[in-house]
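Removed from the display is one protein chain of the complex; every other protein chain stays in position.
Chain IDs A and B follow the sequence of writing; residue 1 opens each chain.
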Amino acid sequence: MADIVVFYIFAGISLAAAAGVVFHPNPVVSVLHLVAAMVGVSGLFFTLGAPFIGMVQILVYAGAVIILFLFVVMIFDLKTDGKNPFTYGLVTHYAKLLFIGCLTGLLLSKLLFKLDGFEFQSPDPLAPQYEVRNLAKVMFTDYMFMFEVLGLLLLVIPIGAVALSRVRGGTHAE
Amino acid sequence: MGASGFEIVVNTIKMLAIFLLMVQLVPILVWVERRGSAYIQNRFGPNRVGPLGLTQLLADAVKFLFKEEFRPPSSVAFMYYAAPVLALIPGALAFAAIPLSAPFTLDYDGQTYNFLFQSYQLGAGIVFVLAVSSLGAYALLFAGWGSGNKYSLMGALRASAQMISYELALGLSLVGILMIYGTFSFSEMVSAQQGPLNFVLFGTPVVIDFLPNWGIFYQPLGFILFFAATFAETNRAPFDLPEAEAELVAGYHTEYGGLKMLMFYIGEYGHMMVASALLTTFYFGGWDLPFGSEFLKEALPSSFIYSLVMHLVFMGKVLFFLWVFVWVRWTVPRFRYDQLMDLGWKTMLPVALANTVATAVIVVLFNSVGR
Partner (left out) sequence: MQSSLSIEITHYLFVSGAMFVLGLAGVLLRKNIIVILMSVELMLNAVNLAFVTFGYYLQDVNGAIITLFVIAIAAAEAAVGLALVVMIYKNYKETNIRFFEHLKG
């Protein structure tokens, strides 16, 4: 019973906040909704027996990425996008809505009917497969190459970001 | 979580007691801060109300309660009121995950129950504490944006940029100690630090009797880095740029007064307490008493009382570090902002990386340091 209540609370938080991100005209409020969505998803990870992933989610997303967004929005001092925060085209608008509707329909039909070809078990909630030790074992053996490539990416990305946004002559330029 | 009513009652009391412990330490710390600063600067400090000025805290509390409630007209109501509450949460959540003493057992109704001396235990407790304290930046940003004041906003942006920058150094300085103890759990880390200093050097076990088996002897550089980074994380001097009063009035809490200001204070001291408790747990053996703990365990009548005594040991270490925070604040002058960023990115981050690599090499070479 308790797990059902917890699931609906976190699912409600994440979906309501996600809707807030997309539909609220003020970018600052959108960012705050995004934080709530991340915390909700992190809670869902906890209910899925992956507390470590949930914590990393909060640490990386809520603690760093979204603060970057908030920084940019606050420094730009963006006003709200007005009554109409959406783009309009003559034809493209309807094409986009149609595309979204089709995707929604596809996902719903797939979910409401059947997931074939998989053997789903109802797992023990305290199953140890997501312990950090097991994660590390798989990550540093099977996924070693991916891990190294990721390290390279994380080296290149800051260089790129700094190169893009740097002011000529640095902060002490005359 | 216990299934039986007795366990639920004890756990609830425990959680409340730990939260109140954190909140009630704040007035005492404020007193220590004011008297300590006076002592360092050769002044008297508050000494009129009560013995040694101790009841000054009560007078302050009454004053905070009866301040006029106001909100600047340019502010954003939700963010303005949410910020002080958000400032409290990370400290309280993080402090509750740290083991404050030895686990104890209680007998009730013919059965023996085991309890931990912490509000809740998580398998990856260290990640949890880091994650929760990284949310502290939101309180500052809410306060800065919600006040509708450019000095507040500048202070908030400075503060959160500083917190993000030093979080990197903080996390990396912890990697060394994580590798040595091979665990993310506080309890396992504390139990690994019991006994005299012992390690394996090229296949020969070495035991040094007169030193405790504490993390600081394995990670002195990591300790220094972590110690410096916690000052930046708590926005205390010498890293208190966000509140630099000569430049920014009072930083992100310029527009706050009365009880809301008090909540920011509790948040800041809560951060300090978490930082001190982490320093104690990682580098000074947690609640471990280097000498005589075996004797105490024999002499004391029950494991609960032993637990309480060990809790006093832990709090003694924590209070020492809290005093160091006060001491440094009134001794060291403030950095300039570019110096602060240079220190974080160009000095502490590379040194922390070097420390990580060196520790990895040593752990592989000696294979079983500290265990």
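Points worth noting:
FYI, contacts are C-beta pairs under 8 Å (C-beta built on N, C-alpha and C of every residue); 3 or more make two chains touch, one makes a residue touch a chain.
Here the structure is a predicted model, which means the values were calculated and not measured.
The absent chain, not drawn in this view, touches the displayed chains A throughout the complex.
Considering the complete assembly, chain A touches the hidden chain via residues 3-4, 7, 11, 14-15, 18-19, 21-22, 27, 30-31, 34, 37-38, 41, 44-45, 47-50, 52-53, 56-57, 60-61, 64-66, 68-69, 72-73, 76, 78, 81, 85-87, 96, 99-100, 103-104, 107-108, 111-112, 115, 118-123, 127, 129-130, 134-135, 138-139, 143, 146, 150, 153-154, 157-158, 160-161, 164-165.
Here, only the chains that are shown with their structure count from here on.
We define each chain's centre as the mean of its Cα atoms; on that basis chain A and chain B are separated by 29 Å.
Those residues of chain A that touch chain B in the shared complex are 28, 35, 51-52, 55-56, 58-59, 62-64, 67, 70-71, 74-75, 131-132, 171-172.
The touching residues of chain B, when paired with chain A in their complex, are 122-124, 127-128, 130-132, 134-135, 137-138, 141, 144-145, 153, 157, 160-161, 164, 167, 184, 338.
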